[in-house]
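Before I ask anything, here is the structure I am working with.
Here the complex is missing one protein chain, while the rest keep their positions.
So, subunit A:
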Amino acid sequence: MLVSLNWLKNYVDIENISPEELAEKITKTGIEVDGIEYIAEKSQGVVVGNIESCEKHPNADKLNLCQVDVGDEKLQIICGAPNVAQGQKVAVAKPGAVLPGNFKIKKVKLRGVESNGMICSLQELGIEEKYVPKDIAEGIFVFPNDVSIGESVAPLLNIDDAVLEFDLTPNRADCLSMLGVAYEVAAILDKEVTLPSEAVNTSEEKAKDYVSVEVADPELNPYYGAFVVKDVKIKPSPLWMRNALMAAGIRPINNVVDITNYVLLEYGQPLHAFDYDLLNSGKIVVRNAEQNEKLITLDKEERNLSDDHLVITDGKAPVAMAGVMGGASTEINNETTTILLEAAYFSPASVRKAVKDTGLRSESSTRFEKGVDPNRVKEAGLRACHLLEKYAGATVLDDVVSFDELDRSKKVVDVSTAEVNKRLGTQISTKEIGVILNKLQFPFEQDNDQLIVTIPTRRGDIKIFEDMLEEVARIYEYDNLPFTLPEGSSQAGGLTNRQQLKRDVKAYLQSAGLMETITYSLTSDDHVYKLLSPVHQEQNLNPVQLAMPMSEDHKYLRLSILPGLLETLAHNHARDQKNLAYFELGNVFVSNEETLTKQPDEKLRVAGAVTGLWLSHQWQQEKKQVDFYLVKGIVEGLFDFLNIQVTFEQAKLQDMHPGRCATVKIDNHVVGFIGQVHPKLEKSMDIKETYVFDVDMEAVLAVYKNTPGYSQIPKYPSVSRDIAFIVDEDVQAGDIKQTIEETGLPVVKNVQVFDVYKGENLPEGKKSIAYSLLYQDKEKTLKDDEVEQSYQEIVGTVNNKFNAYVRS
């Protein structure tokens, strides 16, 4: 809502406050003022002048030589506007005047003839093009005859106006009207509101002889008032009204249309004027449209209506979509002499439906959708009639013809001082609350500390005590509320195990050298099935799909974090950032329903991706490329950190390198996977060699214990032995390790691979794997023969099981 302060002055005294101060006060008490716009930059020295003569410039075809009376002097001015003529009253910038843009007017010679000033267009006075009526956009502005010569033009053209831009919340529909704004400002400044005149001269003729009104469904249209106005002369509306409309962002058209728009803004009540003669039936019937009924609206579009659209008809065919837009066939035109003026209350729901279906959102529909003030519907009609009499020379026929089942009752809300203070934490007296209610102009009765408040219908948003509490608090000013801390029972705040674990896993991965990322949950057709965990692959999941996605890129909820992570790698790659180590902890969305009937499962996963160099040390020529064992080490470290036993098993998974991929298992259940992304996918995603991991955190949480027990630090010394086996190439190091651990119980405490060798000195097809074993007994110092015995057992078992022999 754009609020012209010059317009607002008609209803409330704002003389002694600057626009900036007023905006600040309004913002603080509840309506955010988004900006202050001055209609024009200040100009100086521009006055009304009378063109006494206008002749062609002797040396230029397109220029005119004008003699202009500006009151205290006569000026010869050269003017190039096509519409300049003798007898016009115009805006003259005298020599020494300053126009917007710091444009100083000087005496000049044009083609040898002296010009002492400039005759101005509205644009030259700084008024924005969009506010300038079309018919005068191409030339100078001509005043009506009743202005005085020598008068300053600023107030006449409203260019001294400031416009406040209100960012209204949906509840404050009352401020979609200048009167509503006036009540608000009056409450803030503690002033009176002066209401505009609705006085209409009574005519002999009766409106009911011209029109009848019939409404099919009072629920949808509880009030329809038809005013008949004769002898209308279509012409431009008065300057002040045009100024007001321009300031409010509405382009003036003619007096009748301008008056309906003016009253719409003034009262917040949309009106519609039909050409009575074109209506040609003397009958208004409001009903639901028939399915596929057609109407050409004012914008010349043919609208296909449905049976839940409310229409105004002439008894036969639709002539307007109720509350949304009028029809073209009954539009006011230059020949219009008699009009039927509609002032109605259409139900918010019906207008909202029509707007939704047609996409037609107008100043009218916006107000109907939020509910107009029932006590201002007919009144707005009268106000328009008053203005039509005055500015269109019209005769208003006696009394409105109406259908009326409108509920105009006022709500009553009880406000107790004790409750106000209890809720706000204040100590406001009943008297102070009374003062606030008076400022708001809410009538009330007092019963000790109980105030029984009658809510004016203009404030349809106030229904319950809490609504009144806000009114009291905001006029009292939120700034004046004390700062307190809760006095209620105190409790220990904290994190759940799950939340703490999330933080810990993140902390571990960061310490392991990975950077946390957050990517989008919504993904594309292309990516949604990529890099699924083997568990999800088996389940044949349907990804959760948006009903109306905004783009192909954000269509499904992700089933895996990895595609998003790889996208961020590609993004970085494209910007020459090649060494990356990323992880993300977040939800994937899992459902096996084809059409969702209940919420999908949101499963927490953690995934990581590394590419490029892990560490590089330039002057020492060290360059460590990321590899499989790096991500494996990170994942092993993660489970070690969580004190959970896992195993890794060679696997072939979709989108993964077939030889460099393993599943991660807890108790023989797959909980994740690691490996290199399949080179084909790397290529299609524009990334280089990339290793990833993906772990189901729900599975981790299921076995995670956050209170480890205590095991004593060993007191007795340990003994270490190394052993190297020669085996066939396809034997896996992990299998031998497991056998060593099992055979070595209970004295073998730790087994580590320290060397793997193939090649010279070994037979074809063989490899050597060397292990380092750590022996320790917690009860005593191990003797050499005990160690030797265990060692021999291990050698024997491994040799048998893996067809191995010890490398000497």
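In this text, a contact is a pair of C-beta atoms (placed from the backbone, for glycine too) under 8 Å apart; a residue touches a chain by one contact, two chains touch by 3 or more; residues count from 1.
Quick note on the criterion: contacts and distances are computed from a predicted model.
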item	value
Omitted chain, identified by the protein name its UniProt record gives, among "Cobalt transport protein CbiM", "C-type cytochrome", "ABC transporter substrate-binding protein" or "Phenylalanine--tRNA ligase alpha subunit"	"Phenylalanine--tRNA ligase alpha subunit"
Hidden partner chain, touching residue among A:226, A:339 or A:473	A:473
Option from A:183, A:391 or A:582 whose C-beta touches the chain left out	A:582
Per the touch definition above, residue among A:491, A:540, A:668 or A:707 touching the missing chain	A:491
From A:47, A:514 or A:531, residue that would touch the chain that is not displayed	A:514
Residues from subunit A at the interface with the omitted partner, ascending	24, 27-30, 32, 34-35, 169-172, 348-349, 352, 369-370, 422-426, 464, 466-467, 469-470, 473-474, 478-479, 481-496, 499, 503, 506, 509-522, 544-550, 554, 557, 568, 571-572, 575, 577, 580-583, 586-587, 589, 595-600, 602, 614-620
